[in-house]
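Heads up, one of the protein chains got dropped from this complex, but the rest are sitting where they should.
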Amino acid sequence: MSALNDKHLVTGVDHVAFPTFDPAATVRFYRDTLGFPVVHSICAAGWGPDDHPDFIHFFFDIGHSDRLAFFYYFGLEKPDVSQGKGDVHARFGADTPDWFVRSRHLALHVNSQEHLLEYRRRLDASEWPVEMQIQHETIESIYTHDPNGYMVEVTRALRPVTAQEDLDASLTIDALVDIAGPGASMDALLLRKAELIAARAERWQREQDAAGAARPSGLAGSSSGPAESPAGAELAEAPEGPALAEAPEGPALAEVPEGPARS
Amino acid sequence: MTGRLFVLDVPENTGVIKVARDLPGVTVGQAGPYFVIESAGPVSIDRRATGMRHATWYSCVAGLDGWRIAQWDKDALRTADRDGRGFPDGNATSDGGRPLEGGAA
Partner (left out) sequence: MQQVRVGLVVPSSNVTVETEIPAILGRHPDAAFSFHASRMRMAKVSPEQLAAMNAQRERCVLELGDAGPDVILYACLVALMAAGPGEHLRVESLVAEQLATGGSAAKVRSSAGALTEALRGLGAHRVALVTPYLRPLAERVVAYLEAEGFAVTGWRALEVEDNRAVGRIPGDQVLRAARSLDLTGTDALIISACVQMPSLGLIEAAEEEFGLPVVSAATAGAYSILRASGLPLVIAGAGSLLRSELAVPAASA
């Protein structure tokens, strides 16, 4: 049994890669508008068994040494994007719901509202203005699409993730794994999760109390703020609800009025 | 039929807990970091009374026991017995296990 067994060893996103048919616009968007430096590039040919054009693979820094990469293939014809939905990599019929098309996207994190608004300012001054700004109680996000049609979100958390949210997430996933499959429903998930809560929540709380963690504030306890996650101030991701508080799409930016920020 | 709703104890969920506590016949207990809204019969919680907005409203229920969700929209979260009998002024349904609708805002 390796000494590394059970250890979480990965250190983030080496790169997430997409094809592009317009490297100039891609550079204008990521490097020049958003200010993400180009940190690497590889000029290669397709030397494997498939018929494969020469290409450039280039990388933008997106913070924390994580990178966003693109492939540009010389001579490869751009797909027709005039019909249907999607981006230059994946196309969907016109009937595909927008919420499904949007379910693959890249969200980049910032630490404050000031930073979020700065990226908003950069995008609004460019060919790719912010299309939506959404604030939930726990996160605030801006959205646009890059020159390739890839949806890009910049998001900030309004408060750190709490330990009980970590527990809740793991119970959700355990319940989901138990019930997922044909015929599965949210109802089935919530039923199964209630069983897991009944089985595990009190013991979890006893372990937390024994470790000296502050009780969750809520209405029951006397402590004033949310308990810190033992792992430190991780940033919360609001679960994507069934509906976003969505501004109508269009050139006028319909802003959701800012709610009271909680910190 | 007695039922329970589990709601995680985080700041965004205080609205639903406050409203639930004030409902007749409803007790709010705890199971670890979850509040447990319990009642002998189905409950209905008015969204506007909670002050909660969409994303947190539609994700505030962590678990269900004994009830199914008969209504969960911009107006209310309403439970029903799993054998199909609904809240007195709610929709009676014939199939007790109808899946929860996606949030129609």
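Should a chain be cited, it is by its letter among A and B, assigned in written order, with residues numbered from 1 in that chain.
Throughout what follows, contacts are C-beta pairs under 8 Å (C-beta built on N, C-alpha and C of every residue); 3 or more make two chains touch, one makes a residue touch a chain.
Values in this document were obtained by computation on a predicted structure and should not be read as measured data.
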Out of all the chains shown, which come into contact with the hidden one? A
For the chain that's not shown, point to the residue among A:His52, A:His105 or A:Arg121 touching it. A:His52
Give me the subunit A residues in contact with the hidden chain, please. 42-50, 52, 54-55, 57
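To be clear about the criterion, only the chains that are shown with their structure count from here on.
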Under the definition above, what is the set of subunit B residues touching subunit A in their complex? 4, 6, 8-14, 17-18, 21, 30-35, 52-59, 61-65, 68-69, 97-100, 102-105
List the residues on subunit A that touch subunit B in their complex, please. 136-138, 159, 162-165, 167-168, 171-172, 185-187, 190-191, 193-198, 200-205, 208, 216-220, 226, 238-245, 259, 262
